[in-house]
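One chain of protein is taken out of this complex; the other chains stay put.
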């Protein structure tokens, strides 16, 4: 009867999150907002620890362009030194008066060789200049093969282009309340078979030691066929929720962190894309609900999604007495 | 007994379509025939809202070629201005008489540098001309790295190459009727593990407000191993169908829209491909059946699929009295 | 009791193969040995029906090289004509005596522009020659962007590299017999999660009309974790098999075709690969078993897979009387 109700299994903590129970400490978070783990690796040299290719294709565009420019200048400087050392009379130019101008001629010849423009008003004469030029033009070709790969890699890297609401809300839901966050794609891409997964991390005291416990947060709708508009993820805080009986101050005390993982099929890339983010207790808004973020166009023929309203919410009173009958936990 | 029959669950409307219940208005449609959502995004700048790469690889070929040509001309014009400003005597050519001819020389020198042809009858002399030429040849190489990526991206973009019948038919089926539409691949590609999914959108009045309700339309065969010939999707309008009891005029009144989503594995790309389309009530043909679209070759050794017959159908009488016993809904 | 045994469901024919029941005629086959459908498409122009990219990346290497060479020559011939028409004195060369030699100079200048070598002993002078050269060098760059994409596409196209035994055997198995065919990867690739699927097509008389019926052929082992050695697919011809009671002559009469579909994950490409093939009744060997195709190395430390023995089999007597109790079908 009512007893059996007490035995109704609350959601158990899980140990397959890939994070350790004692991996984290107060003040830190498990996942950064951009979805990377708040983690450093050590013990092997940096060049083995870093994937150069992925660092370059995930780099901001402005940094990437700067990198390319510096790379080009560096290679040219190295070869300019070599040509300068060999003597720029081996490049078939009348020897300019100053060493600086000589070096500049060597530099320009280098750039003409590296990019394979090869005008020819400067050209290598003699064994050494020819060997160096021959190697440089090979390096030029290889470098630009590399840059082609990087540029394609940057463009073709599958991404979900998901915009998450900066806040996570504790909102009224049915007779009780629910955890809510909102997402939308911000590019002209279309996601299908979108799955979302919420994991709750709580830092709780156990035998005087702080341990991290993980719980799944089941969603009202965990998979949608197609993400055209926005999607509000809703976890109802009912009797089976690990957040049941948690009050505003408990959330802060336990330094609650909600890890969001979204996986979908993207028709831009015809590939599976995924995006992760994480909310800490500071991002929780207690007692608020999202406002609509789409409206009709004036001619009424299509819908407009207002991306700047992703976080639009208004404060509302929560039904604090909804769960007036406390259950033993 | 018969009572339990009344309780037989009719298909419920679903809320995991990614479209909102009140997102759309009369006159509009949810999905365009090409599968894109009938939706605009707003609130963030256009360059953040648009994926340039995907816009370029989805662009029509003729537009893409025009884009490349304009891009090439623009870059050349910019650099031609720079060389013209520096003075084309720094390009080693005898100064032509008119400014126009001087500019043209600068333009041609720019194109020879950008494409890295670098004949050398024109070549940069002096610091400024050399620096500009050095930068332009780098830009040239980067641009063509970019174009290589775009061209490869255009070619390698996985696509299902599916041709859908322009009309959706209400055809006789068994003792009753069914919704039917037909598809075939129109390229020399071969799809395997083909899954189709039909979603019905109905705009119904509820409490004086028009809301959009979504229903799955179960198919007789929802997955085929291999799509070599054509495939006719069949949704039987039986007691469990949301279209049961819907008459011709009801379909128009509810501004019925059928959203088609096909997912398959394509052996051209060795990748999952997907294609979406949508039919509005105007595309429904009430009382018609598809005619065969393949026949034997004259020598009898293989089959010919006639793609121009994808929509071939003839009008037939529907068994209107098949469901004479109305059920309460 | 025994009656219920009669009701034991034999495998039913299936209609989700993507082939029509009346699509094929005597003398033909559904699938070619290379896995393509024995099918022609018609009704739309060839350039809409053919994927140029995929035709080029699936082409034999020798044909592809020939295609590149012809393409290069054709473009050069076209531009050679243009330069010849403009007059090769605009290329800065002393006018050779014969028209043929003039045309050859134009041709070589074209090739120097198209490949962006641009030696410069020939160079464009005057408006027309410059415009044509400027366009040609752009076309050159674009063409080689295209060729880069094609070459990469050819290399990176995921393939299973599966070798199938040219024959399909009816071999003794347990107390009865089984359909057997053997496969192995012939490259240095390694397949994991390998799934195989056999579909039987029988052309049977029904109401005086020949219709094609399809049946799944369940396998003893339909999925293996890893395909390092060879894999023999075994379909036991037991009471539930559609081939039960089929004799040697029945197989020929029904023009039996066995369609094989293999899907796996390949660690070369980190991609799903698939390969199809088909066996007709002429490829069936009645009463034979495969001989082992691997052996120990002489030093005993590794295994040698002998790919030339993929079809090695010896004739054996089949237990014809194993199914002496006919069942009604």
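Labels A, B and C are assigned to the chains in the order they are written; within every chain, residues are numbered from 1.
Please note the rule applied: contacts are C-beta pairs under 8 Å (C-beta built on N, C-alpha and C of every residue); 3 or more make two chains touch, one makes a residue touch a chain.
Given the structure is predicted, the values throughout are model-derived calculations rather than measurements.
Novice: Taking the entire complex into account, which one of C:38, C:51, C:111 or C:277 touches the absent chain?
Specialist: That would be C:111, which touches the missing chain.
Novice: Specify the residue from the set C:36, C:210, C:226 or C:283 that touches the hidden chain.
Specialist: C:226
Novice: One chain isn't shown here. Among A:76, A:102, A:148 or A:225, which residue touches it?
Specialist: Hidden-chain contact among the options goes to A:148.
Novice: In the whole complex, what residues of chain A lie against the chain that is missing from view?
Specialist: Interface residues of chain A facing the absent chain: 15-20, 23-28, 30, 35-44, 48-51, 53-55, 92, 113, 116-120, 122-125, 127, 130, 133-134, 137-138, 140-142, 145-146, 148-150, 152-153, 157-159, 197, 199, 261, 263, 269, 271-274, 276.
Novice: Spell out, residue by residue, where the missing chain touches chain C.
Specialist: Residues of chain C in touch with the missing chain: 68-69, 72, 76, 104, 108, 111-112, 115-121, 144, 147-148, 151-152, 155-156, 161, 186-190, 192, 194, 221, 223-229, 231, 265, 267-268, 270-271, 294, 296-297, 300-309.
Novice: Considering the whole complex rather than only what is displayed, give the residues of chain B touching the chain that is not shown.
Specialist: Where chain B meets the chain not shown: residues 116, 118-120, 148.
Throughout what follows, only the chains that are shown with their structure count from here on.
Novice: By residue number, over half of the contact pairs should agree; on that basis which option among A-C or A-B is the same interface as B-C?
Specialist: Comparing residue numbers across A-C or A-B, the repeat of B-C turns out to be A-B.
Novice: Using mean CA coordinates as chain centres, what's the gap between chain A and chain B in Å?
Specialist: Chain A and chain B have C-alpha centres separated by 28 Å.
Novice: Taking the mean of the C-alpha atoms as each chain's centre, how many Å separate chain A from chain C?
Specialist: Inter-chain centre distance comes to 39 Å.
Novice: Touching two or more other chains, which residues of chain C qualify?
Specialist: 116, 118-120, 148
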